[in-house]
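In this view, the complex is presented without one of its protein chains, the others remaining in place.
Right after this comes chain A.
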Amino acid sequence: MLEFIEFGKTWMPFLLEGVGVTLGLWVVAMVLGFCLALLLVWGRVYAAKPIYLFATAYVEVFRGTPMLVQLFFIYLGLPEIGIVLAPFTAAAVAIGLNTAAYQAEYFRGAIQSLPAGQMVAARAMGMSRFQALRDIILPQAGRRVIPQWSNEAIVELKYTSIAYAIGLTELTARAEQVGYQTFQFLEAFTLVAIIYLVLTGIVAQSLDFLERKTRIPGLTYTGGKME
């Protein structure tokens, strides 16, 4: 045990540099995914047929193929048509495009779980559809989606490790390097697992806190049952 603490003290600073890359990748991918998801959900719920079909096809393709294949397609495939991306950019784009499909589906579920009458009431008073979406649908769906969005954020935080496959020195890659230098793979990967666990724990707790802070009676969706 003491030995493990010593090992940790020695290698922690090196691993923490990888945490920076991992978190950077995760934040960029989640933000990209979030913005794209808003467009997709608009396409899936409110837009005209051609846009709906495009958004639906997008969601099916990105949910129906492995993320590693998507990453290789972008990093190794696209250069053939002249699009060359650095590993960090390629990974952020791949993860961002992928999470967009999932986030869009969670948003859609949240929007469609809202009673339709409120939109009708808003329109009946003369509010435009844009106003109703902004002031009624979004604030409600936004609150309802937090638990699923939190889950998705954690999944993607762990998925950033696939960037290792295209040579990005993020957290997992650094753990492997430590392993090869010390031949203490067990210790190295235990350490990295603890770091991931702390990171995902912080994300889960923060979003859970946000969910509780923004909770409104009658709105929150708990385990499929309306409160």
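Odds and ends about this structure:
Assume a residue touches a chain if its C-beta (ideal position, glycine included) is under 8 Å from a C-beta of that chain, and two chains touch if they have at least 3 such contacts; residues count from 1.
Here, contacts and distances are computed from a predicted model.
The listed choices are "2Fe-2S iron-sulfur cluster binding domain-containing protein", "DitF protein", "Respiratory nitrate reductase subunit gamma" or "ABC transporter domain-containing protein"; the UniProt protein name belonging to the chain that is not shown reads "ABC transporter domain-containing protein". Across A:T10, A:T65 or A:Q118, the single residue that touches the chain missing here is A:Q118. Although one chain is not drawn, the whole complex shows that of A:P50, A:G82 or A:G218 it is A:G218 that touches it. Not every partner is drawn; the one left out touches chain A at residues 114-115, 117-118, 120-128, 131, 135-136, 139-140, 143, 216-219, 227.
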